[in-house]
Each structure stands twice: as structure tokens, then as C-alpha cells.
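Of the protein chains in this complex, one is absent; all others appear in place.
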Amino acid sequence: MTISKRFRLAGLSLMLTGGLLASGLATAKYPDKPITMYIAFAAGGTTDITGRALAQGIEKILGVPVTIENKGGGGATVANGLLASKKPDGYNLLVTSVGSITMRPLLLKLAYNAQSFRPLLQFSYYIGGLVVNADSPFKTVDDFVDYAKKNPGLTYSSSGPHTQQQIGVEAFARCKGLVFKHMPTKGGSTANTALMGKHVDFVAGSGSHILLVEQGQFRELVTFHIDARDPKRPDIPVMKDIGCPPTNPPSGMIVVAPAGLPDAVAATLEAALKQVTESPEFKQILIKYNLPYAYEDGATVASKFPAEIEWYTKYFKETGLLK
Amino acid sequence: MDLADNLITGFSVALQPHNIFFCFIGVLIGTLIGVLPGIGPVGAMSILLPITFGISPVTAIIMLSGIYYGAQYGGSTTSILVGIPGEAASVVTMLDGHQMALKGRAGPALGIAAFGSFIAGTIGIIGLMLLAPPLASIALRFGPPEYFALMIMGLVILTYLAQKSMAKSLMMAGVGVLAGVVGLDTMTGLPRFTFGIPDLLDGIGIAPLAMGLFGVSEILLNVEKTIKQGVVVSQVKNLLPSRQDWKESFAPIMRGSFLGFLLGILPGGGAVLSSFISYSTEKRVSKTPEKFGHGAIAGVAGPEAANNAAAQAAFIPLLTLGIPANAVMGILLGALMIHGITPGPLMIQKNPELFWGTVTSMYIGNAMLLVLNLPLIGLWVRLLRVRYAVLFPLILFIALIGAYVINGSEMDLYLMLFFGVVGYLMRKFDYEPAPLILAYVLSPILEDSLRQSLIISGGSMGIFVSRPIAAGFLFIALMLLISAVLPAIRKKRNALVASADENA
Partner (left out) sequence: MNAERVGSLVWLLLGAAAVYGALDLGIGTMGAPGSGFLTCVAGSFVALMALMIFIQSFKGDPAAQTRVADLWAGCNWWRAVAISILIILFILAFETLGFFLCSFILLLVIMRWLEGLSWKTSILIPVIAIGCTYLLFKTILKISLPAGIFGF
């Protein structure tokens, strides 16, 4: 080749590499288009409201529009499945529950499993409890246990089979050697209504009961999923206080992205989300809904998955749901 | 507290300029949303929810409520005009309402729907004011056995909807029950008949089902024929209901309002149930039952009144007990909580201005709806004169958007098309879709309440007769069944007797 041709070739390849580098740098700038945040539950619920607050918050920080899409259904499984199918490019996020990721795939054939996601953070968790009517004769959990031992087969309503709270009640039952009859309903408020109308003896409270306890219609006898008494309600014991092993681990409210999300993008998102959850406005929302503020970063959330899956596998094998 | 005092408190809140403004916005958006089939008020309310963060709780509730009953009425408009019911509560309105529209009587249909809804709303509000707490406690006494009995009665009443063959309608109801089974089993949490499709985990969905079976199928049927003119064949006469129309509609509106109000208090399915019980009742008491299904105005007036009264009644469990009766109330509950208000028995005492302000704003909202929609009737009617060739693609477009936006799911569009084809074939072979849809709505409640009742009773069926309310409904159902079958038996007997006489 002649010298001038070589120079031209060199120049061309330099330009190409330069161009490639430049475009590489350009795409490294995230985010540069709108983000969609899915919410795994119906509009108006606690997850929905908190999710929307998160979205509004990170919109301001990241500078791109963040649109919300509700995709409730199947106990969060529909939304989980949808997100698992999306590209891990940081433009699709999901607010969902830990339980639906760790526990549900054990029971149902789903389009995802715990490895399909990269958790970004946890901001709260769902707490369940054993709740009776305020005018029932059970004033403490001990009264209740005594009565239940003599009268097996008390009925209770729940927001669905294998929900955190229902498993909590069953774990409680096994610890105290009791037998209950479980009556599933379609959601938290229908379960509460059944108790209010005295069609069942108690309810596996799923969070919405706290409102009714404060109003004086219900009484919570024991709280599941937490290790220490709620400072706002010190007279309600936890499982440890009544001599029982902890129930299933609390199901956290988390934000996830599809697995395979690049670390750089994840870091940006995690920082932005963390900033929002630490803001006083967000904390106010949690307080209004009686949700605990429980921040955990993405890596911590992911690291807890295996232990949870193991807990549930053991539990389902013991209760005969899994062979 | 004196009722007059409460009303004064209420109106003083509701008539504040910014509350009127937000009420109007809510009603307007609600109507727009409601007119688009498929997208329910839930979608609109959840999108607008963040806007309410900055305003006072009363104003927020007023606006969100406005969206709710605005959407109710908007849905009726589409049902009547183009025969696409966007949700279950509009299905019954469509049966006769759309027929009226096809006969050039869209004006009176829309008009009586508007007035009927307004009257029912007013009656409902009065009921809300006077009877809220006692009714709420009655609603609580409805447990699984009572719901089961109510559903059985509902299914029996469904048969009265039959226009042609009773056997075919009953069979369609059975198919509807089957369609309702698809999805997650509430009691076991396991999927049934979902064929591995995640979108079906929540069931088929009333919107794709209704929009397909009625809307798309009608398009497919019409497209086959070679009429190249407007939907409405005959000349459009009046825009408003005539005196005769009012005569035929007044009693149905009254009956429908009471029926709707009572059933609307029950969390879950109250509005739909009341709309078709009203329809069946009107058909039964009418002197011209054969007109039903072909444009009887009583068949529009009654159900419209019923489902609007039910919409008002649905507020009762929320405001008095803090129980949301349906998804819409769920959003209102969330809105109240975010404003720091805990709905429940104490709410009326602690926040009287919220309760009474909301109640009185309903009057204003209902009046606004009337004022907003009546002039539009002329516009809507003119729309129907457009050539079908231009109209139906637009209707199809609206149906596609409506069905997609509910869940953002492609599957819903496929489902709508699938049921469109099914509905097309069904109507060709002379099977009615209405009983199918209505049974579909009842199916989950029927099944869940049966199994829940048996859990409570420990396996004994006696629970249905030992509890008075449940036993009452079952008795009524039995009577209705007998009275439906009796004429047929009598006819056969008479025929036998006659032939015996002949042969004697």
C-alpha cells in the first residue's frame, strides 16, 4: 500500500474508534428517556400510593419522566412475570413484595423465579397480626390460646391463601398446638368485613386492620413478623414474647429491576430511590399508612432471598403443600 | 345532631367555589372516561390521585366522587349509543337502550337515563343522610351464606331476562358461570383454566368479555350486511322523553332507586345485581313484556336508576365503617388515609364537614351531570346519523383503546376479539350474550360464598336455612322458580286436558 493510503486507513480507523468511543460514552449516560415504574397491586392501595410517591421523587432527581402503570393481579405474580420479561436497561422498574418473589414460585408455575430480578431497595414491609373484635371476650393472647385449646376449630378470615399473614397465623397455631379453620377471602378489606360482621372468630390482619384497631373496632392480640414490640403499641406482644419462634420473615416492599441490570445503572437508581425514601415527605406517607420505615439496599435484599426460600420450602413440605 | 344543621354544614362546604370547581372537573373527567368503554373510573381516579395531595381532603373526595358517578353515566351513554357496555353495570342498560337508539329514539333513551340517574341519585343521597349507620350494620350481617343465597336468587332472576328460548338463556348463564371460574381460585390460590397464560391469572375480565360479546360482535354482524347508511334507519324524532315515556318510566325509576340503594350497600356486585333485578322486575310487572329487548323505555329507566342509586349507596360502608365496597371505594379510602382521615364510625363525629360536605356535593354533582349531559344528547344523536362505514371503524378504535388501557395487556385485546367472534357466532345461532355476562359477574361471588359458608358451618348445608336472611333469599328464589315454571306446566296440563276432552 502507498504511504498516503496507509495514512488514510489509519485516519479512518482512528475516526471510527473515536466515534465508537464517543457513542459508547454517550450511551453510558443514564437515564435519557422516560422510565416506566410498574406497581404490582391495584390503584389506591398502600403499595400503590407509596410507589407513586417514589416515582414522583426519582423523577425530580433523575430528570426524566417516570410513568406509573398498575398491574395488579395474582398476588403480584402478574406484574412480576411481566417485569422478568423486560430488558434490563433501567427503564423498567417494579414495586412489589418480597413474598411474591420468594414464596409464590414454590407453589405456582410462574414465568419467573427469585433469580429473575435485581432488587434495588426495600423501603418498608408488611406486618401481619392476629386480630379479634373489640367486643370479643379475648383481652390478651393468653385468654385466646386457652379458649382455642378447649374449642378447636375457630374460624378466621384472611386476604388469601398462603399470604404472609395467613402463614403467620398457621405458624402461631403450630407453635401453640392449636387447630383453626381458615376462610380465605379476596383481600384485606373483605377479610376485615367478615370479622366485623362476626362471621368468623378472628382475622389474619394484613395491615389494613391497624386502622380499625385504632378506631376501637378491633383488638390485635399478637403481631407477627417483627422481633420487638412496636413502640407505638407497646401492649401488643410479638411472637418472641409468647414463646414462639419467629413466623415467616416479613415480606418487604421492594423496588426491583430485571436481572442483569448493569451495575452503573443500578447504582444511579439505588442512590436516587434511597434519597427519596429518606425525605420527610415520603416518611410522612409511611406514617400515615402505619407502615414501618425499613430501608435495606439492593444487595442486602437479594442476599436474604435464599434463606427465605428455604424457610418457605421447609414450611410447605411440613404442611404438605409441597412433596 | 339535627338533620337541618347537618345539611347546612354540608351545603356550606359543598357550595364553596373551589369545591364546586373541583366537583365540576371530576364530573367532566368522569364522563369523558366513562364514555370510553373499558377504562373505568378506577384508572382516572388513580391517575388524578396525586393531584389531590395538595388540596383539602373534602375537596379531594368531592372531585374523586364526581369522577365516579360521572363515569357511571358516561358508560350508559356509550351503551345506549353504540351498544358497547364498558362495564357490567352498563350491560342491562344496553339491552333496551341500544334498541331504542337503533329505532331513532336515542334522545329519549339518553334523556330518561339522565333524569332517572338524577332522581335515583337524589333518593340515594336522602337515604345516605337518613339511614347510613343503621343500614351499614345491616350490611355487616351479610356474610357468606347470605351472599350465596342472594346469588342463587340472582341467577334465578336472570332467567327472566330471556327473550326467546328459556333453555338457551339458562345454558348461557351456565356458560357465564364457567367463564367466571377462569383465573386464580380464591380459596386455594391456584390457577384454574389459565393454560399457562399469566394475564389470565386474574380471570378473563369483564371489559374484554362485554366489549367483545356485544360491541365487536355487533360490528362483525353489521359489516356483513350491505347497508351503507347510518346506524339509525328511521327519522330521529324527539330529543327528550315524551309524556308517554315519563308515564312508563316513573314507577320503574322509583322501584329501581330503592332496589339499587338497598343492594348497593352490600360490598361487592351490588350495582350489577340491582340493575338486572330491576330489569327483570320491570319486565315482570309490565303490561307489555314483549316489548322488552326491543326498546322498552322502562327497561332503561329502571336499571339506570338502580345502578346510580347503588353507586351512591356504595359510599355508605366506606364512610360509616371504613370498608370499601368496590375498587373505586378502595381508592377513596386510600385518598382519605393519605389526608390523615380514618373513615369509620368515628368519622362522622370527628369530621362532620367531610361526611356532610361529600353527601351534599353529590346533589351538586348529580345536578351538574344532568346539566352537562342533556345538551350533549343532541350531539350524540347526530353522531348516530353518520354513515356506519365511517362510524364503526371509529367505534372499533375506541374499543381497542379502552380494552388495552385497562391493564396495558395485549391479551385483553386478543380476548376482546375472541369474544367478539364468539358473540358473532352466538348471535347467528340464536344465543343471547346478556345472561352469560351477568352470570359471569355473579360466578366468583357464588362460588366463594358457597365454600366460605361451608367452612364456617363445618360442612353442613343447614347454615343456609338456619340464618334468616339467607333462608329468606332462598325462599324467594324458590318461589320465583316455581312461578316461572308454573305457567308452562299449566299450559301443558291444559293442553292435555283439552286433548283428553277431544278424545273423549
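We call the chains A and B, going by the order they appear; numbering starts again at 1 in every chain.
One rule holds for everything that comes next: contacts are C-beta pairs under 8 Å (C-beta built on N, C-alpha and C of every residue); 3 or more make two chains touch, one makes a residue touch a chain.
What you are looking at is a predicted structure, and each value in this text was computed from that prediction instead of being measured.
J.: Just to verify: which one of B:15, B:55, B:181 or B:251 makes contact with the chain not shown?
T.: Of the candidates B:15, B:55, B:181 or B:251, B:181 is in touch with the missing chain.
J.: Have a look at B:394, B:465 or B:482 and name the one touching the chain we're not showing.
T.: Only one of B:394, B:465 or B:482 touches the chain omitted from view, namely B:394.
J.: Out of B:138, B:190, B:479 or B:496, point to the residue that touches the absent chain in the complete complex.
T.: Missing-chain contact among the listed residues: B:190.
J.: In terms of residues, what is the contact footprint of the unshown chain on chain B?
T.: Chain B touches the chain not shown through residues 29, 32-33, 39, 43-44, 47, 165, 167-168, 170-171, 174-175, 177-178, 181, 185, 187-188, 190, 192-193, 219-221, 223-226, 389-390, 393-394, 396-398, 400-401, 404-405, 410, 413-414, 417, 420-421, 424, 428-431, 443, 446-447, 450-451, 454, 459-461.
Quick note on the criterion: only the chains that are shown with their structure count from here on.
J.: Between chain A and chain B, what is the gap in Å from one C-alpha centre to the other?
T.: 34
J.: Can you list the chain A residues touching chain B in their complex?
T.: Going by the criterion above, the answer is residues 42-46, 48-49, 52, 56, 69-75, 77-78, 81-82, 107-111, 153, 155, 160-162, 181-186, 189-190, 192-194, 196-200, 211-212, 214-217, 285, 288-289.
J.: Note which residues of chain B are touching chain A in the complex, please.
T.: 42-43, 45-46, 49-50, 140-144, 184, 186-191, 196, 198-199, 201-202, 267-268, 317, 321-324, 327, 330-335, 337-338, 340, 342, 344-346, 407-408, 444, 448, 452, 455-456, 458
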